[in-house]
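Only a single protein chain was left out; the remaining protein chains are all shown in position.
Chain naming follows the written order as A and B, and within any one chain the residues start at number 1.
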Amino acid sequence: MQKLGTQTIKFDRPPTVLETASIVGPKEAQGPLAKYFDMLLEDEFWGEKTWEKAESKIIKQAVNLVITKSGLPADSIDYCFAGDLLNQCISSSFGLRELNIPYFGIFGACSTFVEGMILSSILAESGAANNVLFAASSHFCSAEKQFRFPLELGNQRPPTSQWTVTGSGAGIISSSGTGPFVTHATPGKIVDKGIKDANNMGAAMAPSVVDTLLAHFKDTGRNPSYYDAIITGDLGYIGKEIVIEMMQTYGYNVKPNYNDCGVLIFDKEKQDTHSGGSGCACCATVFSGYLFHELKEKKYKKILLIATGALMNSTSSQQGESIPGIAHAISVEI
Amino acid sequence: MEKIETNKQYQDYVDKKSPNSPILKNCFNAFWVGGLICTIGQLILDICAYRGLNEEVSGTITSIILIGISAFLTGLNLFNRIGKFAGAGSLIPITGFSNSIVSPAMEYKSEGYIMGVGAKMFTVAGPVLVFGISASILVGIVYLIFNTQSITLV
Partner (left out) sequence: MDMFFQSLNIMDYVWCFVVGGLICVIGQILIDKTKITSARILVLFVTLGAILGGLGVYQYLVDFAGAGATVPITGFGYNLAKGAIKGVQEYGLLGAFIGGTRAAAGGISAAIFFGYIASLIAKPKMKKQ
């Protein structure tokens, strides 16, 4: 493991993404990526009494599923990293309280999944662990309740708004294996360009993606064309366009191989999701379901996954604060 | 495109990039739904008047019926669809006030009847009562100041 340039980690003995698992809600199950997910839920409560309990159950089952799929005995998993959007990350800690694996709760808003993946890879390569689990979840209803309005309130969503993905993605990073390998990671800096509109998260987070991408290319000496796919977490349609145009001003053309999980997961026209999907589960389920599948099938050989987070809460919004963004990048190659 | 340096430049750029709400369509829907709700209110008012009830009682009955209908539709999970379609058309009439009390009551039931339903019921509508009632008291006091001669103080 070594540091390249200003902020990139290069893994000398690249850890393997051993296995992933994904569970999504009913709306995502009607989206274009449905066939790639392991489990499609029929209702948002999943037999629970509250949205929060339902989200806990989703992340719990996603974690159980990835352990089962990997074929590893549960006690061979050394540590786990997990996080979500609810206050003090209760979905993760309540969902995983019976897991019996040393647990780190992490918060990176919607960038949590890749944050966990980077930390897991560092632990695995350092020799401190053989297998490390990472997971993230979000739920449309619990997120609306916490960040916006009651579900039954009759308000209109502006066209810039995004739709929180219901679901959870989980993965296991292993120090030995046959790939796909985590080769580089570029943890992002907090970038705040002063956007205050909580209904335009993509625009608030896009500058952090540009910052991380520039650092990644500079540190590694790579170009956008090195990757088969550059995929951001949840910028949606507006954020995606902003990244393409801003990268252009720095002399990088990312357009041909760049896409966003929030754009991929829903059908904008049929599902009326406005600017696309968002939430921790957006990038978590798209990577665990779709992207990991494509890597395994060798349709993609090199991808750069950049999860994006908006580091605000409802109090900061009400106090008129702007929305700081963060973007963590990880290269996964076969 | 030029390189974006300052926050101001970025904000201007984002404003340009972000699609606007379909304002004409929204206004049209708000107009006819809002108008229709008021017309239903007028019909109830006229029925009350026809039955010989006075203006004040008729007004109160109209409010209660519209609030009841809106609460009923909210409970059936239908009001949010009307709201999505009509926007201010269902928000501005008294139906929106009712929806803004009923919807958090339903949502926060999971936190119990006291701190959930009871306390959170006013998260959206509370400010309406605070500012509406405060404004009316101020109006009353101002009226009193300008009409002291004609009114006997208690």
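Things worth noting here:
Rule of thumb we're sticking to: a residue touches a chain if its C-beta (ideal position, glycine included) is under 8 Å from a C-beta of that chain, and two chains touch if they have at least 3 such contacts.
Worth saying up front: this structure is predicted, and the values here are computed from it rather than measured.
Think of the hidden chain as still there; on chain A it touches residues 25-27, 43-44, 140-141, 150-153, 155-156, 158, 197, 199, 271-272. Remark: the residues of chain B touching the chain excluded from display are 20-21, 23, 26-27, 30-39, 41-42, 44-47, 50, 56, 59-64, 66-68, 71-72, 74-77, 80-81, 84, 87-89, 91-94, 96-98, 100-109, 113, 117, 121, 124-125, 127-129, 131-133, 135-144, 147, 151-154.
Everything below uses one rule, namely that only the chains that are shown with their structure count from here on.
Chain geometry summary: the mean Cα position of chain A and that of chain B are 38 Å apart. Contact residues of chain B toward chain A in the complex are 1-4, 7-8, 10-11, 13-14, 17-22, 26, 74, 77, 79-84, 86-87, 90-91, 96, 99-100, 102-104, 106-108, 110, 123-124.
If you check the complex, the residues on chain A that touch chain B are 49-52, 145, 149-160, 193-195, 200, 203, 207, 238, 241-242, 245-246, 248-250.
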